[in-house]
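Just one protein chain is left out here, and the rest sit where they should.
A, B and C label the chains in the order they appear, each numbered from 1.
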Amino acid sequence: MTDTKQEADFLIHPENTFLYIWQLFMVALVLFSAISLPLYAVFAKDIPVLLIIIVFLFFCDIFINLRVAVKTKNGFCWETAEILKSYRKGFFIPDMIAALPWWLPVALLFKNEEPGIITRFLFLLPLIKILKIGHYLQVFEKSLTINPTIIRLIKFIVLVGIIAHWLASGWVLIGPVKEGLPADDFSKYIRALYWCITTIATVGYGDISPDLSQNHQIIYTMFSMILGVGIYGYVIGNVASLLANIDVAKANFMRRMEEINSFIKNKKIPLEIAQKILDYYNYLWETQQGGNDSQVMNELPQSLSIEVSMYLNKTIIQKVPFFTKMNEVFIREIIMQLEPLIFLPQDYIVRRGEFGDCMFFLSAGSVDVKGSNGELYATLGEGAFFGEMSLIRGEKRNAYIMAREYCDVYRLTKESFDELRRKYPDFDQQVIETVAERDAMNKKKTEKPAAPVKKQ
Amino acid sequence: MTDTKQEADFLIHPENTFLYIWQLFMVALVLFSAISLPLYAVFAKDIPVLLIIIVFLFFCDIFINLRVAVKTKNGFCWETAEILKSYRKGFFIPDMIAALPWWLPVALLFKNEEPGIITRFLFLLPLIKILKIGHYLQVFEKSLTINPTIIRLIKFIVLVGIIAHWLASGWVLIGPVKEGLPADDFSKYIRALYWCITTIATVGYGDISPDLSQNHQIIYTMFSMILGVGIYGYVIGNVASLLANIDVAKANFMRRMEEINSFIKNKKIPLEIAQKILDYYNYLWETQQGGNDSQVMNELPQSLSIEVSMYLNKTIIQKVPFFTKMNEVFIREIIMQLEPLIFLPQDYIVRRGEFGDCMFFLSAGSVDVKGSNGELYATLGEGAFFGEMSLIRGEKRNAYIMAREYCDVYRLTKESFDELRRKYPDFDQQVIETVAERDAMNKKKTEKPAAPVKKQ
Amino acid sequence: MTDTKQEADFLIHPENTFLYIWQLFMVALVLFSAISLPLYAVFAKDIPVLLIIIVFLFFCDIFINLRVAVKTKNGFCWETAEILKSYRKGFFIPDMIAALPWWLPVALLFKNEEPGIITRFLFLLPLIKILKIGHYLQVFEKSLTINPTIIRLIKFIVLVGIIAHWLASGWVLIGPVKEGLPADDFSKYIRALYWCITTIATVGYGDISPDLSQNHQIIYTMFSMILGVGIYGYVIGNVASLLANIDVAKANFMRRMEEINSFIKNKKIPLEIAQKILDYYNYLWETQQGGNDSQVMNELPQSLSIEVSMYLNKTIIQKVPFFTKMNEVFIREIIMQLEPLIFLPQDYIVRRGEFGDCMFFLSAGSVDVKGSNGELYATLGEGAFFGEMSLIRGEKRNAYIMAREYCDVYRLTKESFDELRRKYPDFDQQVIETVAERDAMNKKKTEKPAAPVKKQ
Partner (left out) sequence: MTDTKQEADFLIHPENTFLYIWQLFMVALVLFSAISLPLYAVFAKDIPVLLIIIVFLFFCDIFINLRVAVKTKNGFCWETAEILKSYRKGFFIPDMIAALPWWLPVALLFKNEEPGIITRFLFLLPLIKILKIGHYLQVFEKSLTINPTIIRLIKFIVLVGIIAHWLASGWVLIGPVKEGLPADDFSKYIRALYWCITTIATVGYGDISPDLSQNHQIIYTMFSMILGVGIYGYVIGNVASLLANIDVAKANFMRRMEEINSFIKNKKIPLEIAQKILDYYNYLWETQQGGNDSQVMNELPQSLSIEVSMYLNKTIIQKVPFFTKMNEVFIREIIMQLEPLIFLPQDYIVRRGEFGDCMFFLSAGSVDVKGSNGELYATLGEGAFFGEMSLIRGEKRNAYIMAREYCDVYRLTKESFDELRRKYPDFDQQVIETVAERDAMNKKKTEKPAAPVKKQ
């Protein structure tokens, strides 16, 4: 995966930091142009200095584009010819149109005069660069972990803002002139923007409307209505679904809660049970954001899935004593075998006399170990494990284990357990030792059952 | 799960009832402030007494917040230092801003005068408390079984209402003054609210609109349009989907009915069969609200799932004679084994001569027991069970059993049945006795088949 | 399922035809009242005769309601006391309010005068009956196979229509009076309705708007905007999703086609294969409306599912010679075993030399039976069956069978086949005979392969 970079001849690697910054700057510059150029085209009394700077920076962009290596299937290509060919197929022509001072000849011809209608139109040519903004943004979208929905929301708002600004700028030129109103540039623009927003938002007070004897004003207004109202309606229609998607996990959880509510209401579940169900889901949301990520995990390729599992469960693994000594290969294997379960307060995790086919690791919460008469043998906390006794000796469970509060538990079945012990003899050894230790401890407890040991 | 409460030093448990009531009162107070403060800011001739009361109550809220124990991972913390630290990270600063009478110095300086523009603005500072309303509501949302969709609908309506009120209050101050209209406060506010609603709902009559020579009026109107119309559009867009979700079970059922209708139409199912299908779904809706709750049940942890099952099926269990005598552990186990089925009128549940692999419990409806020539042996009603004969003796079914009307039936398969008898010898005993009884009864019936016994 | 009807004392069975017609008439009458009563309240110069008739008919409705047997869990109850009790819990009070001529005392008091504002308001009281319209409609919705989406669409339109009518009627009373406009009732109402629609649809020309010096007009307008615009927005938002659901099968098919299109485009599937895929889906739509009804079928109870299957496949069953002679029990069983398949033109259904594990029934289309050198043995049409030879003798397929066009084929696997032959000896016999016949025919063909027999 190492790429040989040739930075001679000022060639730039496509993932170079300078290039990132330049592209970010270009995005800002294009947005600035989208706002300033229409204003110049409408209000400028002279060739604006900023316009010259913008055109110059767009010119620089062409040069930089010609120095960037091309990404191919087999890595990167540093040949100038290849770069030029790839650029010509891409944004070369719009880049050239944006970077050339088309207004220069006209301005030189009629110098000392206020720019005419054609010059003003030529001011707008660099706006073609706006076509490239999606191309620039792609780079950032890929490498950032920003919520894609928020990116789309911002795009929508910027889009509506720019279109409103353009329509307003056009209205300044084309719209009717009312007497008795302030005629400074700012007031004229504000009134045009006001007309535009009143129209786009379909409020339509009617205090500013085209002169009905001027067909070009009528046509411009119709065009604004069709474009503006269409985009506005589309954006409003989208915003609802976009906002709903900003936190998909929350939205899914809300939908599930609605189903649960409907279930409770239709089945007339009594309040006591209903409250337990709601508590359970609130616990699920607070600790696991609604759980049920198995779908996401299953979609990932195995190596990534293990990596994520290891990260998520590293706390439980670090807590269980005989896991900490095992090597990473073993940890990876055991993690894929663990099955997460949730127990409610007062739930029996293990019942005395049952035939056990699994052991448990307590990831969160605490449990009581009890005898058949309800006497408390011990209280186990996070990181404890239990149920392994019958698993090893093939006996029935010899105690009750009851959740004291909400417990996150991982279950390891006998099949997986036997498989792991067979595969990893050192793990087998450790299990045997721990069991012996535990036996000794239980023996002591059975002798003085009145004093339950709290082991947290 | 018992928590040691220390109510010395007037410390309050976070789940204390008084705290609940106080928080409910604060929600009401904040909403009241959101309505009254802007009106004071616009119309007040003096420092309003109510404003002083509001600020005082907000001040009390700070003290109460400082007395509430902090919820931590390991229970509750009653240390004042810890509470203060947790409060400082949370809403301490907005609470302080809301609880201080910022207008006091200004009011003292210019006493006996009507409050100036700055004082009026300072009146609005307690509104910062509105940020905390979500925090207060969270408590109630968790513990109530109110439909979350209705909560969201109410939130939307309150939000739109408050924004409309604020925009209208601002318009009273900033809007144009038309001559010849009543100038009392109420009329001025009503006209401003009318302008606001006309604008937000995008009706835009244009009878009230900004004075085009006043840029600040134009800008305020643009701001109102963007904010108000955006929120209005968003709310309308949401209301449709919210209303659709108020009863998810009904909505899902409607969707299924549309599929059924489409199926019937496209396949040209004849009217007679179509009517049967529609009847079946109507029955399903009326008795089980569309059925198919298995998804919800499967998501619940096992202990909750059993609890809900026991609640839902307690009637069937109470009806079957030999279940009522069994202990709860047995009942729990059998409930998880039962499989619900629905039979249509005239459907054969059991056919004579078939090899039986299950028995049935009749939960609702009634069935006819018939011989091979259609002679009626018996009619069984709710709580009856049948089909157990061949199950026990390994013979073929010796009668036809036909549903008289829609029947809700629970099926218990031979595997589950044998498992249960093996596990629970007293159940086994009871089954044997009941079968003997039934045999005797059948014998009698076969002797006089003309008089079918109706057993309901 | 037969109910003993007691039609003495003029008691009516709830599913009586006369009751159906009466309820239908009441729906029409309530809708008529919703339109006419507001008009009377606004324009009437006298007590309108129609109002008296409406009230009288509503009075009759009470009597009829008191004669209808009550539906209970155990059938129908014909006790008058029980009916009265059930009615009192239901719509008795609104029915009484609607059926009493409240305006009578007022009208008698001020007779010979034009009805006053109170009388006019009392005219509206029968409108309370509109609450019962949902109750009436429920009966029809259940028993009709009308698309529930269309019913909801009509409900929405009627709802918006009635609200617009009511708001307009109110505006006639309360709205401003402009001079110089025609003052006849019709013109007044038309202008009010025009104002209402202009407002509800948010167009808001502003040519009719409240007199800003009249607070009650402003408040009425605000109320109209909030109610009308809210409902309008809600309806428009719903109509799109309702229209999408009118034909769910079509909508699902469209969505699948979009996925197919996306698949073809993204994978750059060449045109030739893409055309085949699209042809296949068009065939699927035309013959089976998109197929994939297995979900609907699985949801139905078994007896209904078999009934539908028998209806859908009765043609194939009637076509296959040895099925027609079998009894219904056999037909039911075989239908549940058949698996539908579609073959494209030129597809091989059976290949010579393969080991066969199933036979096929040709439901639609035609196939060629070919030898290993491509010589045509026979062409089989609808109702033909093939592939049974190897199935019976345990040999390899001895011919190629190729679809000539799109073929709907049902597959019967060896397991199901053997099971059926074992269960039904007469079927076994028939199969053996048919095979012998076929052998003889094939022998003849092999002797003169130049003349393929076309058997349609």
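What we mean here is this: a contact is a pair of C-beta atoms (placed from the backbone, for glycine too) under 8 Å apart; a residue touches a chain by one contact, two chains touch by 3 or more.
The structure presented is a predicted model; accordingly, all values stated were derived computationally and were not measured.
J.: Give the residue, chosen from A:14, A:148 or A:270, that touches the chain omitted from the document.
T.: The single option touching the absent chain is A:148.
J.: Among the options C:18, C:110, C:223 or C:263, which residue touches the chain absent from this view?
T.: C:263
J.: Who touches the missing chain here, A:60, A:131 or A:296?
T.: Residue touching the chain left out of view: A:296.
J.: With respect to the chain omitted from the figure, which of B:204, B:301 or B:387 is a touching residue?
T.: Looking across B:204, B:301 or B:387, the contact with the absent chain belongs to B:204.
J.: Among A:14, A:105 or A:233, which one touches the chain that has been omitted from the display?
T.: A:233
J.: Mind listing the chain B residues that contact the chain we can't see here?
T.: Touching the missing chain: residues 202-206.
J.: Since one chain has been left out of the picture, which residues of chain A touch it in the full complex?
T.: Residues of chain A in contact with the hidden chain: 1, 142-143, 145, 147-149, 199, 202-206, 209-210, 212-213, 215, 218-219, 221-222, 225-226, 229-230, 233-234, 237-238, 241, 245, 247-250, 289, 293, 295-296, 299-301, 303-304, 307-308, 311-312.
J.: Could you list which residues of chain C touch the chain missing from the display?
T.: 178, 180-182, 186-187, 190-191, 193-194, 197-198, 201-208, 236-237, 239-240, 243, 254-267, 269-271, 273-278, 280, 282, 341-345, 347-348, 404-405
Heads up, the rule we're going with is that only the chains that are shown with their structure count from here on.
J.: Whose Cα centre is nearest the centre of all Cα atoms in view?
T.: Going by the distance between chain centres and the overall C-alpha centre, it is B.
J.: Give me the superposition rotation angle from chain B to chain C, based on Cα atoms, as a multiple of 5 degrees.
T.: So the copies are related by a turn of 90 degrees.
J.: For chain A, which residues are shared contacts with two or more other chains?
T.: Each of 202-206 in chain A touches at least two other chains.
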